[in-house]
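Sending over a structure as structure tokens; questions will come in a sec.
Incomplete set of chains, arranged as in the complex.
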Amino acid sequence: MKKLLNDPQDAVKETLEGFGAAHADLVTVHLDPAYVVRAGEPRAGKVGLVSGGGSGHEPLHAGFVGLGMLDAAVPGAVFTSPTPDQIAPAFEAADSGAGVLAIVKNYTGDVLNFETAVELAEIDDRQVATVVVNDDVAVEDSLYTAGRRGVAGTVAVEKIAGAAAERGDDLAAVTAVAQRVIDNVRTMGVALTACTVPHVGKPSFDLTDDEIEIGIGIHGEPGRHKVPMASADEITDQLVAPVVEDLGLASGEEVLLLVNGMGGTPSSELYVVYRRARALLSERGVVVARSLVGNYVTSLEMQGASVTVLRLDPELTELWDAPVHTAALRW
Amino acid sequence: MTLDVAWAMRWMRCTAEAVAEAKTGLTELDRVIGDGDHGENLDRGFRAVTAKLDGLESPPAQVGDVLKLVATTLMSSVGGASGPLYGTAFLRAAKVTGLPELDAHGTVALLEAALEGITARGKAVVGEKTMVDAWQPAVDAAESVASGGGTAHDALVAAADAAAAGAAATVPLLATKGRASYLGERSQGHQDPGATSTALILAAAVRASEEE
């Protein structure tokens, strides 16, 4: 394992210190407990948006704190959910009195820790609503699992709910629009290599040189199945098909197409995947109205990518287009 | 041999030592069917518990006071699924152990409350390849020892043995809760990390009661 790190135990803290210094105009970083909030006071009357989860998925979530997106982000240890004592002050910092929406990715750890934090918030009479992102179609039979996981679709949820909050929607409305995104966004990922958690020091799963892991999660957990290495087009076919099927996309519908890198894949390859994914959608008459290509929800230095499709409607498109000013997403 | 406040504190120190020692092994189990952090998570948590215990000016009055401190510390330092699960377990256990010392029935009550906390939070039942598969047989075994007239120590020993057996018995199971569930059939053939750490915690309880 070769990483640009000092003591692995300090990795999250030192990343946050660097991030805070580089983006002091956008965020304030708290270290003990660790959470990141927008610089300045919360805007009165605006619903606060808080998300969080294990570290190692950067720029998620801290990179999305800022105008038009999150008010606070709570980073846990690498691939480990944050704890309620971190989440609670983030809720407090994000709350201007209009209540807080917690955006939680569907992992047992994240759900349980946010649940506990919400209980703490309720004791303080703070109003916190929760949405659970579960866009990962790789988890097929959610009756027999902890349910579909939250992966790259989280970016769309945070961006669009953030825009709704910024325009002044109340907590119920922001929650509803976040849920509408969740209901209409699906993702499928692939790993070419595993990643190595710093304090573990060995790859999080085993892959030989000629196999890839389809349906990969973003916490170094293995995917749906291993298949032989194939061409970008063949791999992309395996990602797009279940997404389109699960969404039940019809000809003429408009979508956002997000090709997300897992952290160690060059953007040139992401565009090759994007090219094919777009062609497959076009073949079915689906209109790619908005696009995003890059590293947004990563797994450390894992090589691989995921394809996310969000079914758009005029309001979601408008909210997607609304201004955003964060470290990792800006327009 | 009495399960008093000193025992409870020793229990936690023994657990911290055992977790530190087993850290790599637990993480390796979690690497195979989870995300490879269980050992690290618990080690971080029980090191925090030890620090908290070291910082106490004087020992608390009741067993439950120790367990409550453990609960809040685990909740705020472990993270992951196991943090709130173990945290809630110790919190519920604390509620039924507001006593300076536990007898056999008190020991059963502690274990029962812990299990209830875990299932209340995690909604898992026996057979889903989670820590519940160690806790449930532990509770059952302790109960039958206690109702048969055994001592608190006997009950603990039975619980620890049953937890170890329960953990071992998770190997063939198909996971349907937690991160391992994403693997479907590929989760079979591997021992559950959480059940393993549960066995380890209960073994530490026995050791703590014997060291005195």
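Going by the order they are written in, the chains are A and B; count residues from 1 in each one.
The definition used in the following text is that a residue touches a chain if its C-beta (ideal position, glycine included) is under 8 Å from a C-beta of that chain, and two chains touch if they have at least 3 such contacts.
Computed from a predicted structure; not experimentally measured.
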One each is shown, so how many of each labelled chain does the full complex really have?
-> A x2, B x2
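Going forward, only the chains that are shown with their structure count from here on.
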Whole-Å separation of chain centres (CA-atom averages), subunit A against subunit B = 32
In the complex formed with subunit B, which residues of subunit A make contact?
-> 33, 54, 76-86, 107-109, 112-113, 115-116, 138-139, 141, 144-146, 149, 197, 199-200, 202, 204-205, 217, 219-224
Residues of subunit B defined as touching subunit A within the complex | 27, 31-32, 34-37, 40-41, 44, 75-85, 87-88, 121-122, 174, 176-179, 181-184, 186
